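Encoded as structure tokens, here's the structure I'll be asking about.
Removed from the display is one protein chain of the complex; every other protein chain stays in position.
When the chains are written out, they are named A, B and C in that same order, and each has its own residue count from 1.
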Amino acid sequence: MKHYTGEILSHRKHGEEYHSLTVVAPDIAEAARPGQFVNLRPPPDRSFILRRPFSICRVNRSSSWAATVEVIFDIRGPGTAALAAMKAHDPIDVIGPVGRGFVVPKNRQNCLMVGGGVGATPLFFLGEELRAAGKRVDVLCGAARGSRLVNTLELKRLGAITEFTTDDGSVGHHGMVTDLLPSMIERCGTEVIYACGPRPMLAAVTALAIKHRIPVQVALEEQMACGIGICMSCVAPIYNREGTGLMNVRTCLEGPVFNGARVAWDRYGADIDEWDAPPGN
Amino acid sequence: MKHYTGEILSHRKHGEEYHSLTVVAPDIAEAARPGQFVNLRPPPDRSFILRRPFSICRVNRSSSWAATVEVIFDIRGPGTAALAAMKAHDPIDVIGPVGRGFVVPKNRQNCLMVGGGVGATPLFFLGEELRAAGKRVDVLCGAARGSRLVNTLELKRLGAITEFTTDDGSVGHHGMVTDLLPSMIERCGTEVIYACGPRPMLAAVTALAIKHRIPVQVALEEQMACGIGICMSCVAPIYNREGTGLMNVRTCLEGPVFNGARVAWDRYGADIDEWDAPPGN
Amino acid sequence: MSGIQSGPVVHQETETVRQIDRNAELPARDGRPVARSPVDLSVMLAGVPLRSPIVSASGCFGSGREVSEFFDLRHLGAVTVKSMTLEPWQGKPTPRMVETPSGMLNAIGLQNKGVEYFLQYDLRWLNSAKVPVIASIAGNTKEEFVRVAGRLRGAPGVIAIEANISCPNLEDRNNMFSHDPKATHAVISAIRRELDVPLFAKLSPNVTSITEIAAAAVDAGAGGLSLINTVVGMAIDVETGRPALGGVMGGLSGPAIRPIAVRAVYEVHQAFPDIPIIGMGGVMNAHDALEMMMAGATAVAVGTANFVNPESAIEITKGIERFMADRGIRNLARLKRSA
Partner (left out) sequence: MSGIQSGPVVHQETETVRQIDRNAELPARDGRPVARSPVDLSVMLAGVPLRSPIVSASGCFGSGREVSEFFDLRHLGAVTVKSMTLEPWQGKPTPRMVETPSGMLNAIGLQNKGVEYFLQYDLRWLNSAKVPVIASIAGNTKEEFVRVAGRLRGAPGVIAIEANISCPNLEDRNNMFSHDPKATHAVISAIRRELDVPLFAKLSPNVTSITEIAAAAVDAGAGGLSLINTVVGMAIDVETGRPALGGVMGGLSGPAIRPIAVRAVYEVHQAFPDIPIIGMGGVMNAHDALEMMMAGATAVAVGTANFVNPESAIEITKGIERFMADRGIRNLARLKRSA
């Protein structure tokens, strides 16, 4: 993790509903892995104080002294509104890259990336890496409506097969990603699934992956106070390797990417009494 | 008092140290009297919530649908910093005009205006009105250094005689306004004194005015939570007409201008037990 | 506020607030305009019908007259006036206010002109403005509270008395009445005997258990509770090293204390679900007022928000109406059930 003041290289409207910020932050761009995130600090002296976490959507390392990271976001509340008001050349306080990202498989070839809404942003960075590693990439992305799908053109370019679903049928299949997931697995010969998006989608994708005996990596998004591992607000209930114990694990440092099979989807919001040594510790 | 969203017509640096905001606010400009103030609301969602009071420095009523009020201010803290970041055409939430302003004398002719630092801003509006009423106007303004004197050119234009003092001697007399006040009174044949600026200056000017048996009107600046008369935070200790009773009076609505002789300068910060019917009530 | 029909006299439910903005097509949460369903904002507060749950908070609305320059007070459920004492009080020395993050500290010291002045001037004006009045009373002894309450018996337009018992009790080493269940019980039951209108006990959040104090007030005959008064706080001027307020300690108000207020309202409502609560503390907009009602408040008082925007109360009222209309919630009882 690095903490410094980057500079906004560009701020663009991204499609109808999203904003894209590209920040000059060479150390972060060099170190970043797909699935990791950055903590941006909106301009200070606001009625709120905390940073805002955003997945790294893409890095551009072509010039090493001015390597950039890009995030794409949605105006949800005061934090994102304040970020959306920032302009090129504004300084921006940024911490990153944070967390454990997606793992590129050694022995498997066919990778399916599943995304939901603005949650799909890490897939661009991930797709590039998978392709660079010589993997086959397929894409399945869903959203409430067409305008909430992120950069469909780019997703089409990344995927050998790319499919979209929308809740209102405005683009692609009228329905949810899980409607198409079994047939996509079939068609693509999927050996690994990567998923990011809303929690119910991640839970459903994981269930299907387990059914098809395919490993699945999911990126969780929890409420984060610090985003650097010091507050314990961002935990998710995670089983140990053996599946014998359950514990609350920080999603900011030990995540945000987890093995979907080890997330206790049905234990969110419940008290946890079991205890186990921290995974990998 | 009117409350509405005006538009910033211009924002200029005023001299080296001050900012000037001119706001299109026709109802306020039409109704305003010298010595009254406006409550500006810095852009919301900040770490502070209250409005900021500023004396009306000047009004321009030449076009009735776009009449303006101007304020001149100093960056003191977060509120003034936020206002200083506003630009022409930005909307601005404004309440005004508030309070009781200066009274133009009926039977007296020679008016001396005394100002201190940025506190001198109401004198421009007042000077215009006095001149329009056919009075003789003289000006005595002091500040810490030359760059903290507001618009010396305009003050010279307004005053039959205009004198400056600075604590560091960089402009005018090296010293305080009270050093020159007795001789000014003499030279100008002063019959009424108007004073605005820091409280110690107002107290000293009042003492000299009383000594010379000249009526003095002072504009007080207290910490204001509401600036519209509903919180009781802005009070000053004021004697009743007879001088027999003392009470805490709102400076926002019953002031900010008071008869200097009725301000209990030595009772600030002390408990007040006396009670009297509210002045004029 | 042009275009809003003015409503009839005090104590009567009107269509007024319901008609605000009814014709405006407002976007629903998903951005599409919706057909508006009629919304009824009237509420029964301790047996008194109010046209709206939004009232002003004591000490944050002057005498009412100042704010009437900005909107027609008849759109409020009621005006709660500044706490009044038997004799005029001059309050604390200045500075009386200092800003803090998302809030402010005040040490006004209950400056007021006394109950006689209130009856002669302020109440007459409020009556002419046709707005229901909640009369807030204060004192340093039980006897003082009782005498002020007695003077207010039968006062026209006064629909309830709010006893601000966050006052130092001279007879108990200056401890606040509301910091002790016994003192609370004693003062509330004594005031109760004087009154012909409901009595609200206004409690301080600066206690270990606000439900314990609430229990004492309810047991003593309070018909309702006003929650919360300011949170005790302090600021120091680092340039001088001395307290920033003339009164040294002050009361914290504004958005900073909203979570503390919501908790107090929720806890007390869980403990006494049948006791009406006027919720307050940091309510700045419709969201905050809704949160307070969902925590258990029957009415919501707007305090510090008036300093920022004197039309806050009316904008909050409209915002609640819009929230309910967008969700097809027709009245406040349903709003609370939906929670």
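Here, a residue touches a chain if its C-beta (ideal position, glycine included) is under 8 Å from a C-beta of that chain, and two chains touch if they have at least 3 such contacts.
Treat the numbers as computed from the prediction; the structure is a model and nothing was measured.
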Which of C:L170, C:I236 or C:A333 touches the missing chain? It is C:I236
Absent-chain contact - pick from C:V207, C:L227 or C:A325: C:V207
Chain not shown: contacting residue from C:P198, C:G246 or C:G282: C:G282
Which candidate, A:S47, A:T152, A:S170 or A:N259, sits in contact with the chain we can't see? A:S47
Considering the whole complex rather than only what is displayed, give the residues of chain A touching the chain that is not shown. 1, 3, 41, 47-51, 93, 95, 222-236, 247-248, 253, 268-275, 278
Give me the chain C residues in contact with the hidden chain, please. 100-103, 105, 179, 206-209, 231-236, 238, 240-242, 249-250, 252, 254-260, 262-263, 266, 282, 287, 290-291, 294-295, 323, 338-339
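Everything below uses one rule, namely that only the chains that are shown with their structure count from here on.
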Chains adjacent to chain A and to chain C under the stated definition are B
So what's the Cα centroid distance for chain A and chain B, whole Å? 57
Check: chain B positions touching at least 2 other chains come out as 47, 49
Could you check chain C for residues that touch two or more other chains and list them? 102, 255
